Every structure is written in structure tokens, then in C-alpha cells.
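Single-structure report; data block below.
One chain of protein is taken out of this complex; the other chains stay put.
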Amino acid sequence: MKILVLHGPNLNMLGKREPDVYGVVTIEEINQMIRGHAEDIDADVEIEQFNSEGEIVSAIQGTHADAIVMNPGAYTHYSIAIRDAVAAVKLPTVEVHLSNIHAREEFRHKSVIAPVCAGQISGFGAVSYLLGMDAAKSIVEQAR
Amino acid sequence: MKILVLHGPNLNMLGKREPDVYGVVTIEEINQMIRGHAEDIDADVEIEQFNSEGEIVSAIQGTHADAIVMNPGAYTHYSIAIRDAVAAVKLPTVEVHLSNIHAREEFRHKSVIAPVCAGQISGFGAVSYLLGMDAAKSIVEQAR
Amino acid sequence: MKILVLHGPNLNMLGKREPDVYGVVTIEEINQMIRGHAEDIDADVEIEQFNSEGEIVSAIQGTHADAIVMNPGAYTHYSIAIRDAVAAVKLPTVEVHLSNIHAREEFRHKSVIAPVCAGQISGFGAVSYLLGMDAAKSIVEQAR
Amino acid sequence: MKILVLHGPNLNMLGKREPDVYGVVTIEEINQMIRGHAEDIDADVEIEQFNSEGEIVSAIQGTHADAIVMNPGAYTHYSIAIRDAVAAVKLPTVEVHLSNIHAREEFRHKSVIAPVCAGQISGFGAVSYLLGMDAAKSIVEQAR
Amino acid sequence: MKILVLHGPNLNMLGKREPDVYGVVTIEEINQMIRGHAEDIDADVEIEQFNSEGEIVSAIQGTHADAIVMNPGAYTHYSIAIRDAVAAVKLPTVEVHLSNIHAREEFRHKSVIAPVCAGQISGFGAVSYLLGMDAAKSIVEQAR
Amino acid sequence: MKILVLHGPNLNMLGKREPDVYGVVTIEEINQMIRGHAEDIDADVEIEQFNSEGEIVSAIQGTHADAIVMNPGAYTHYSIAIRDAVAAVKLPTVEVHLSNIHAREEFRHKSVIAPVCAGQISGFGAVSYLLGMDAAKSIVEQAR
Amino acid sequence: MKILVLHGPNLNMLGKREPDVYGVVTIEEINQMIRGHAEDIDADVEIEQFNSEGEIVSAIQGTHADAIVMNPGAYTHYSIAIRDAVAAVKLPTVEVHLSNIHAREEFRHKSVIAPVCAGQISGFGAVSYLLGMDAAKSIVEQAR
Amino acid sequence: MKILVLHGPNLNMLGKREPDVYGVVTIEEINQMIRGHAEDIDADVEIEQFNSEGEIVSAIQGTHADAIVMNPGAYTHYSIAIRDAVAAVKLPTVEVHLSNIHAREEFRHKSVIAPVCAGQISGFGAVSYLLGMDAAKSIVEQAR
Amino acid sequence: MKILVLHGPNLNMLGKREPDVYGVVTIEEINQMIRGHAEDIDADVEIEQFNSEGEIVSAIQGTHADAIVMNPGAYTHYSIAIRDAVAAVKLPTVEVHLSNIHAREEFRHKSVIAPVCAGQISGFGAVSYLLGMDAAKSIVEQAR
Amino acid sequence: MKILVLHGPNLNMLGKREPDVYGVVTIEEINQMIRGHAEDIDADVEIEQFNSEGEIVSAIQGTHADAIVMNPGAYTHYSIAIRDAVAAVKLPTVEVHLSNIHAREEFRHKSVIAPVCAGQISGFGAVSYLLGMDAAKSIVEQAR
Amino acid sequence: MKILVLHGPNLNMLGKREPDVYGVVTIEEINQMIRGHAEDIDADVEIEQFNSEGEIVSAIQGTHADAIVMNPGAYTHYSIAIRDAVAAVKLPTVEVHLSNIHAREEFRHKSVIAPVCAGQISGFGAVSYLLGMDAAKSIVEQAR
Partner (left out) sequence: MKILVLHGPNLNMLGKREPDVYGVVTIEEINQMIRGHAEDIDADVEIEQFNSEGEIVSAIQGTHADAIVMNPGAYTHYSIAIRDAVAAVKLPTVEVHLSNIHAREEFRHKSVIAPVCAGQISGFGAVSYLLGMDAAKSIVEQAR
């Protein structure tokens, strides 16, 4: 089983400049945790980060993974293009967020991508990704 | 470590009458999975189901657990009383949902309880509860 | 054929304190009319009144009737829990109102329960219940 | 006692082209039921169908009936002209709908005519008309 | 193959009084173009113009054409009656507009009729009708 | 100078059935006042009343008057067709209302026709028409 | 009979700097017309112009006139203080506007003062004042 | 004179867990103050706290007090059932709040119960209750 | 301790012209009550009434009182200038209203000034001022 | 004459994964039809597909075509950048859509690009492109 | 060249009572900076501060300056009267704000005055005024 983990815009800045908001963990450390967890749950994992909406669309279109775990970052709230890409590839997709988007500014409560995802996990920091991988695995296994 | 698992209104009907929407798994089977998972992660678990908003408020107020995993059901969308109860007890609370509420009717997208919870897990059926317990454990451990 | 008639909050006050709004007929007199009409249409009838949302949810879940005639009172406008209960039991449910809710304050125009009911009868005083029983009977008979 | 039954636009198409939505009953068959029911409740009945808003306004203005049972069809949602006609003649008017308009598209939930009607009956197919006649009769009798 | 071309209210005034908005082409000249184009694409065409909403509803109900090309004019924005007529007859209907309604006043952006039409062509003057006929032909042919 | 006075739907009911709202003056008496005032200001006057939106559109299109004084009644609030007719004929049009529409229900505050009229006079009973005629005369004279 | 004519903010600038919008007539010329018309209709007139909301409130409170003709200018759209002053003195008040406020920017369509006025006259330039005086006179005379 | 003091949901948690928001005063201490003040103003007082909406409705229905001082807590913002109960018993009811609800989150600004209460006192901590009792007394005395 | 009591626009008209709405008590009588109550609670009081928003702003800026009790009248609903003045002087300010603003027209429910006040007292007639003085005193004393 | 045909995001997936929604026709087959139609109408055509908003902006800026036929895909609903690019180059642009966007989810009804386009063609599958080319040709020819 | 600098309500309180929000600089110090800068850019400057909306309107009407630099303070958000005054005098007007109004409460984001100003400078403290003077100078010079 193969999982594509997608980090959206600005997630490459994690742990670099806003420790008070997103903690001191860097994206490299999160990726480390993701790779370690992939081994634990016996899955292959491919990790990518993009600032560009179009590149995220293309990455979704081009993947050969069995499931996607995606933190769309700011695009969560307006990228219908990413939504349509998820709908087009029909892969089980788990939307994850470091912070609890439902507890932040009003405009962050709405995810335009959620309606085409299997589910959403929000608010547990780097752990959101690991839970997302577990969820993805469970979906893929149930579908078999 | 002790976790209180709260099922909101109508969840006692699971698997009984709407298999096409919520699957054929009954609440008893979900509770079984929850208890099994509690053992796996070395936690005590207490499980309760209420149809009444006031009883959920009281259960939250009265718990001696270290964390709460709650599926508020329909109350998710309007019970400011439950929101205030969670805020009052200041226990880490994980909001879980069987279905992806962000993919259902517009009025189910909004959780008035979310802003006072640690995070939200939505869309993975019974697995949402298990992921919620993992999340709760991780929060409690980090806080130590 | 068996019909459950449910009176929502404050309907026990009928005829006691606001004769100018709801007439002088008391809930006991309405129940008398309901029982008389049940005999006329050859149906069993069970009548209950609750002030608590949770108890209405439980009553809906626990009924063995063939159909429900319900005046949800104030809960009409916000109780998604009652809506979900009606959806869960899948019994034909007729929503009735003494006054014409569409002619009152704006917030009373919307019924969050209506979308899962068979139909709505609003504005005919105690007669709304009797018409609702006729409607319920017609639905049950057509389904046979 | 005399009742005017008014069918709004497109109701002449009933049973002809959308059996899946409105059933296979034609308007002629409904009118048959209406006439039969009129006999049962000892009332005179006059039935008319119009596609034109203006003609409905004129029919309301010109009637000599004691009460009106009207299915305003699509005009339900925007015809303030029909609303004003009902208000002008001050006859008890019962608004009826074949389908449960509160369970359909959002824009069909609102009736601009309801605030000047005695009540609304919605969702019981052809039976809505018969219940409407019963309601009309009860109002006229109470007023005597 | 037979096409019904329907002109809504005020389209009979074309080219007569507002040349700066709708050009100097009269409805007679547009009808000429429509008839010429019908010959080109080997279709019968029937053309009607109505100021009255009810007459448009009746024309839609009564047609024996294979498809409708309709410019509902002002009724585009509020006539649920015309929408319901189109839905009732289930003929492929192409909505056309002389001007680009999406580039005009906000209230002209919304078409309540569009959701039941095959498609919409807006902004090309008289040419909108001709493209609409081509579109109608293509739909009818694909359905065969 | 010639003025077309148009009465919209239900104005033929004036003084007949709702004396408490619109006074006891009938449309015939208002028309009398209009004709008398026309003589006073040395104008020809043509008066028409329609319940049908389409007929009002046609009457506007077909007039040979120099100005229109129109009480669009209920159509004030939604008839874009009448608005477009006024815009098409480009005659100075004065919108008049018996009651002060800005002091009634919220939905009566908005006139979709006003943006294409010269001005609006609202609230002075039958006198609104006479003031409207004066206004129309002043506009026509200034334009000469 | 005595009429108070109130000009709101910026009306003292009339004819001075925006001839293309409000014409070349100055406030002095309008006042001249008002005084002339007062003589014609046999009324005393007192004219005042204020830029300050508070002064308009005080002027309304302090007047001994039988009626008020007021162009509240920009305050039309938000001065609840002026509205309350009009309601407090209970004098028949006619709201007048030079331009047709219902044909201008959206925010100018709404008058918060209108609901407590007898009526509104809008769009006839300086003539609006004269019509307003006629209307005021008619109201005062009818009340006698 | 007898006053019923009602505390809504979560008010039993006062002073226990959120001292920074609601101060360190417990509900027992507030009740002490209320009882002391009752003596001062020569009134009988009965105090109750409920987490359940239905129990608050029943308490209002069943009271024999002359007036109610109620802090509806979270139910302030959505409990139409409590509103209807207050309207039904027709007792003078004073709505009180510890914190200034108009200075908190947007959703706390609106009280659905306020329109049927005599008045509202908000923002003075425990003192709000005492002022509410004074207000209640004044209303009862004036009514005598 | 010194309290500034501010009456907003139109409050000088109290008891003069709208006895049915605001009672027959005049502002002089209210001021009498305020002065009497000031003596009772051992406070100095200064009372001012302004129709002008700017003068209220200046009065707030210039006061040497320890607290303000203000009935902003109509300005309650839109005067951000008064709000900013209250915020600037940082004096404890109690907002009072004679009538229950939350039970009146929708636009009177919102106070733009409330978020910077200590609290709000609404609905008790002249007594609102006296309760406001008590509240102000309690705040000042607690702050010492 | 030269036409630039632009396909927006995800259109490269056509016919690959969602045959039930967009049909089985691939983008290559559509391009084939476009090229064939270009020959028929004697036009040069250049076809490009981009997932990236910025690349679409650049393609519009850089084209030497006489007209653009563009299916902006998901960007239709939020890309003001593409809107501004169309406005900047001032080339006649025809907006086309495979499905009828006005019959899909509410958020797809609005095109932020439409106000700067010549017109919109929506709902005819691949034929939308061909009609768009015809429309573009007609506009270019009329402008000569 | 002469510039009128206008300070709106409460700006006279700068540096006096809210140093944490607006800094410790007083209005006198800002005026000093403005005068110094005027010399630097070779301009005459006149500075005024008003708490009253009407006085600001009058000041704008009466100025003989070539340009206005105005901080309308709270009036920014609702004073259509000031907007109309700016529009009437047709002087280039630069709107300035000490704080970044677009980063504060939602209601401060909207300026009703902006649409008639040359531009807006917001967020740079006292420097906003100096930049505003530079901008004003550049506009006046370009117009020559």
C-alpha cells in the first residue's frame, strides 16, 4: 500500500518562524515522523510540498498511490481546482490540519475540499498526519 | 489515563435502522471496538450515550477522566450549552463524527462546539472514535 | 393501525394562560378530540407531551406505532436531534401546528424537522391534529 | 357552503409527464376525488386551473365561495399579487401542496402567500386537497 | 426535427427603442435569421413571442417540438412557473440571451430556469439564437 | 399632453373590501379625481387597470402617451418584466403608491421598477396619483 | 397652516459645484420657489438648512408648524435620531428627495426615516419640495 | 412577594474552573448574596439551577412566584422553548447575565428570550442578579 | 464618588408627546429621581442631555466623573464615535435604556456601544437609570 | 483569423476517470473536434491546457490570437487574476463549459470571469467549444 | 499650494489615554510633525479637529485649500454626510488612518467615504498624515 502525503503552501516554513503558532517542529521533523509511522503501519509513503495550487493539482492527478493524506494549507478555503482534482482521481483522500481550523478565524472554518474527501482530521499538530495515515490505511483495507 | 467517550443523541440507533447511511455496525459493536482499543493503548475508558443535551452537559461537568472523546451528534450544530460545558471543565476534548460532516448538508458543516475542542476527526465511521482516542492520548501525554 | 401523537414543549399550557393566542381549548380537551377521532378512523392512539428535547427523541426511538403525528412546538425551529430521530426510525411522520407558523415571526417559518417528515399541517387549531391523523392513516394505507 | 378549489400553473400536467415526482394521478382524477369529497362533506365545489398569475388574481377577486382551497404551484414562492388578492377578499383560504415543499429545494420552503392564509397543508399528494376542504369547512363552521 | 423558439417579454421591442443596448436589429430580422438558419440545419421552426408568463407556460406545455430554444427575458430571473413548465415537459431546452446576463446588473446573473435547461448561451446578440438552435440539434441527435 | 395612468393588480378592489387599510374610496372615485385633475392641468388622460403582469407590459409598450403614472401594486416588488418595458419605451414614468411602501413589510420597501422611473411618490392615498400627474407634467414640460 | 421645510446636510451646496448631478438651481432659488408655492397654496413656510444631525433633531422638536417637509439628505440612510424625533413630535412629515434615491447606489435605496413619515416623494428635483408641500397640505386638511 | 431565581446550564460550575472569565465567586456564594438581598428587599426567593432546557421550561411553567429573575446561560441564544414558556406564564421576567453578552462573541449578542422579558441586565457579575431582583420588585409593585 | 448621567437625543421629549410608548414621566421627573437616588447612594451626580452626537463625544471626553451612566438613545445603534469616546476615556460606563431594546424593532437590538461598556440595563423605564447608578457604584467600589 | 482555445485545470483528466459526469470523450478527442471545426470555419487554432492559474494568466497575456475560447474550469469561480488578464488584453473572449454550471452546486453558478467576456456557453459537452468558436468568429467578423 | 488637514472625532485624545493602542504621541505632536512636513514640501497647511459630523461637513464645504488630508475617525464607517461633502467640493481628498483599519474589527474595514476620495493611507501612525500630504501634493501637481 502506498500513500501520497501532500503539504500545501507555507508548510515548508514550519518551525522556522512562527513557533508560537505552529510549534517548533520543522517540516523535516514531521516528514521524519511520517516516514517512521509509514514503516510502523507497513506502507510506502511519498511526501511532497508545494506552494503552487497548480502543482498540487498536477501531483494529485499524477500519483500512483492508493490514498492521499493532504494538508492543503491556505488552499483549503478556496481551491476548487484542488477539490476537482481530488474528485477526478477518485482516490480516498484524508484532509489533515495541524491546527484546529474550526477554532480559528471564521474564514478558516470552511473547507471547499472537504466535500470530496473521505474525512478530515484537524488540530493535533504533526500527529494529525499520523492519524491521517491510519485513517487512509483503514479505508483502503476496508475497500479491498 | 482515563478517557470518557460520549455518544450524543440517536447514536444508540446505529446499525439498527439506517444501514445505508451509517453502516450496519451497532453502537454495541462500536463500544466493543472502543474498549478493545482502550486496552491496546493502555487507557481506562468510560462510555455513555445520551439523547438529552442537559445530561451531556452534566456528564461533562461530572467526569473524572483525563480527556473526552465526544460525538455530539445533532447537538454539534447548535448546543452552546455543551460548548460552554467543555470550556468550563478545561479537559482536552476530541470531537469525532462517523460521517464526514463537511460533506453533508450545509447546516452540518458548522460545529459550535469545535472552537473549544482540541481537534476534530470526521468521516471514518467507527474508526473515528479510535483515532480520537489516539489523539486524546497524545494530547494528555504531551501535556505531562 | 397505531398512531403516536406527540405534543412538544409548552403545549401542556394550552388554554390555561394565553387564550387570545391559542384559544381556550386545553390540552385535555384536544386529547379528547384526538381519542374520539381515533375511534372514528379505527386507529389506536397513544398521546404524550414532553418539555424536554431528549425525551421527545427517546419517545420517537421507542415507539411501536405505525405513524407519528407530532407538534414539535418550539423545537420545530432548531432541534436537529428530533429531525435525526425521525429520520432514524423511518416512520411516516406528520408535522402539525396549531397556529399557521408561516404567518408568525420570521424565525417560526422554518422547520428543521420538515425535510424528514411526510408532510406538514399548520394553522387549524386542534383540527390540525385530526387532519394529521387522517393524513397519517392515508399514508400507512397507501404503503400497504 | 361553497368551496373554490384553485390549481396553479402546471398542475394541468399532473400524471402526464412526471409520474416519478408527482405520481401517476392526473388532474382529472384529482378533480374527481375533490368532487366526491365535496359530496361527502356536503359542500358545493368549483374547480379551476390557471397558468397565469393574473387570472388567479381575478378568480380570487370574483369568487362567491365561502372559502378557497388553493394550490398556488410555483406562484407560492413569489406572487405577492396573489397574496394581496387573498388579503383583499378576506375569505378563509387554505394553501395546499401535493409535495412537502419544506422538504424540497430551499427556494420552495418559503410561501409568500402563507401569511394571509388560514393554514397550510403540504405533502400528502391528492389527499392534501381533501384535507384542505375539511379544514376549510371547519373554519367556515366555526365562524358561523 | 422541430424546434420551438420562444421570445419572452419585451423582445418584440427589439431594435425599436433601445438601439444602444440591444442593437438596431428588430425581432422580425432576428426571426428571419432564425428561419434561414433552420433551413440551413434542416429543421422546422416555430417562433412565438409573449409578454405574459402564463402564456409562455402554456406554450411550453402545448408544443409538439423536439426541442425548445427560449429567451425568457426578464422572467429568467424569477419565473419558477416557467421553470416548472420546462421540467414538466422534459424537452431539451436551450436558454439563450442577447446580452451577456452575467456582465449586467447583479440580479440578472441568476437564472431560476437554468437548472432545468440543457444549457445556456448568453451574450452574442441574435447569434445566440442560432447557436442555440445548433446546440438543440446536437442534443436531439445525440439522444437518438 | 397625454398621460397614461396604470393601476396594477388588486387596485380594482379598492374601497370594496379593506376600508381599514386603503380607505373607503373606490377605484371609480379615484379615477374620477384623476380625470378632474387632468382637466385642471390641461392634460388628456387614459386610465387602465390590469391584474396581469403581461398585460401591463403590453399596455406600456403600446401607449402613445407622453408620460406614464403607474401604481404597479404587488408587481412593484418583483416584476423585472415591467421594469424592462418602462426602460424600453423610454417614456417618463412616475411610480405612485397609495400607502407608504417604505413603512410597510420589509419586502414592500424595495421597488425593482424604481431604478428606471423618473421618481416615486408613496403614501398619500388617492392624492399620490394627482401629485404623480403634476410631476409627470413638470417633467414633460422641462424636456420640451 | 404652517409648514417647516428642512434641508439636510450639503443641500446648501446645490447648484454650486455639482451641476451635472443636481442641476444648476441653487438652494436660494429653490427656497424662492418654495416661498412662492407657499403663497399659492396659502400656507406659511419656514425654511432651514443644517449640516448637523443634532440640529435637525432639535429643529424638529422645536417647531410649531402643522407639518414638516424634509429632505434629510445623507442622514436619510442612517439617522435613527432624526427618525425618533419625527416619531416623537407626531407631526405629519413628508420626506422629499431631489434625485430618485431608488435609482442610485444600493445604500441610498433605504430610508430609515421613511417608516415614521406620511409619505415619500423622490426624483423630481426642486419640484419634489413643491409636491411635498401639496401633500402636506392635503394631509393637514384631511385631518381637520 | 416571591421571586424565582433560575440559573441555566453550567452556572453550577461558577468559581470552580474558570476564575479568569467568571471570577472566583461560586454559585453558592452568589445564592448567599441573592438570599441576603431578598431579605433586604423583603421578598421570598426560590433558587434553582438546571442544565436541561426541558427542566427550565417546566420550572417556569410550575412556579407560583410573582416574578422570575433568570440567567438562561447558553440557552439565551437558541432556546425558543424557554421563550415560549416565559410567554405562556406571563410573569414579569428579568433576564440577567454575569458577563456583558454584547461584548462577547457575535453569537452571544442575540437573546431569543429577550423579546418576551421585561428587561435585560448584563455585565455586572453577581450584582446582575441583585439588580434583577430590584427590577423585578419595581415591576411587581408598579403593576399593583 | 461622582457619576455623569448622559441622556441622548430626543430624551428631552419624554413624557411630552408619546405617553403610550415611554410613559408620562418627563425627563425632569426622571432627573429628580436620579438626583434623589444619588443622595441615597451617597454619590455626586451630573446630568446632561444632548441631541448632537458630537456633543456627547465631547461630554464623555471632558468629564471628571468616576463613572458614566448613559442612555445613548438612537445613537446606540450606529455611533461608533461615541463608542470610541467611551473606549478612549476608559471610565466604567453603564449603558441604560428605558424600553427593552431587544424586544423592539430588529435594528434596535444591536448596540455598537455595548462592547466597550461595563454592562447594559434595558427595559425598566426610569428605574433603568437608578439600577445603572447602583451598578456603576458597585464597579467603582470593586475597583478600589 | 486565429483562435486560442484554453483548457483550465483538470480538463486533461476528461474521459479518463469520471465518465459518468463528463462523458467518455477524452481531451485529445475534444481537441480533434476543435481542430476539425477550425478547418470548417476557416480559422487557425492554438490549444493549451494548464492546471496553474498563473500560467493561464500568462497564456492570455502572450497570445497573438484574434479571440479566445476559454474553459476556465474551477478557476471560473474565483480567479480574479484571470479576469483581470482578459480585461487587460481586450481580446473578445468566449467562456465555455462542458456541463451547465448553472444547474450544478450553488458555488458553480457564479463566474467571476464572465463580466469581462463577450459571452458564455454552458452545458453542451464538447459541442460547447465548437459553438464558442462560432461565436468568436462572429464577433471578430462583426468588429471588422 | 494649501492643504487642509482634518482630524475626526476622538483624535484630540491621542496619546492621552490609550498609549497601548495609538502610541504616546499626542495630537499636538502630530500637528507639529504635520507643520514641519508642510514646510519641507513647501505647502501651507491648516489643521482642524472636530468631534461633530456636521462641523466636519461644514469645514469641508468652507475650505479654500487645494487638497484635503482627512482622518475621519469613527465617521469613516457611516458618515454618508461627510462622503457627500467631499463629493460636493470636488477637492482631491486623501483619507488617512493611524492604525491599519483593515486589520481591526470587521466593521472598521469598510469606509463609506473612500469611494469619493483619491486614495487611502492606513496603518503608519502619525506618518500616515505625512504620506497623505505627499500624496495630496503629487495629485495637485499632476492636475496642473
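Chains: A, B, C, D, E, F, G, H, I, J and K, in written order; residue numbering restarts at 1 for each.
Please note the rule applied: contacts are C-beta pairs under 8 Å (C-beta built on N, C-alpha and C of every residue); 3 or more make two chains touch, one makes a residue touch a chain.
These numbers were taken from a predicted model, which means no experiment stands behind them.
Looking at J:Val57, J:Met70 or J:Ala136, the residue that reaches the missing chain in the full complex is J:Val57. Seen across the whole complex, the unshown chain contacts chain K at 100, 102-103, 109-111, 114-124, 127-128, 131, 134-135, 138-139.
In the full complex, chain J touches the omitted chain through residues 52-55, 57-58, 61, 78-81, 83-85, 87-90, 112.
Residues touching the missing chain, restricted to chain A, are 8-10, 12-13, 16-18, 50-55, 73-75, 77-78, 107 (touch as defined at the top).
Keep this in mind: only the chains that are shown with their structure count from here on.
In whole angstrom, the spacing between the mean C-alpha positions of chain G and chain K is 31.
The set of chain D residues touching two or more other chains comprises 52-55, 78.
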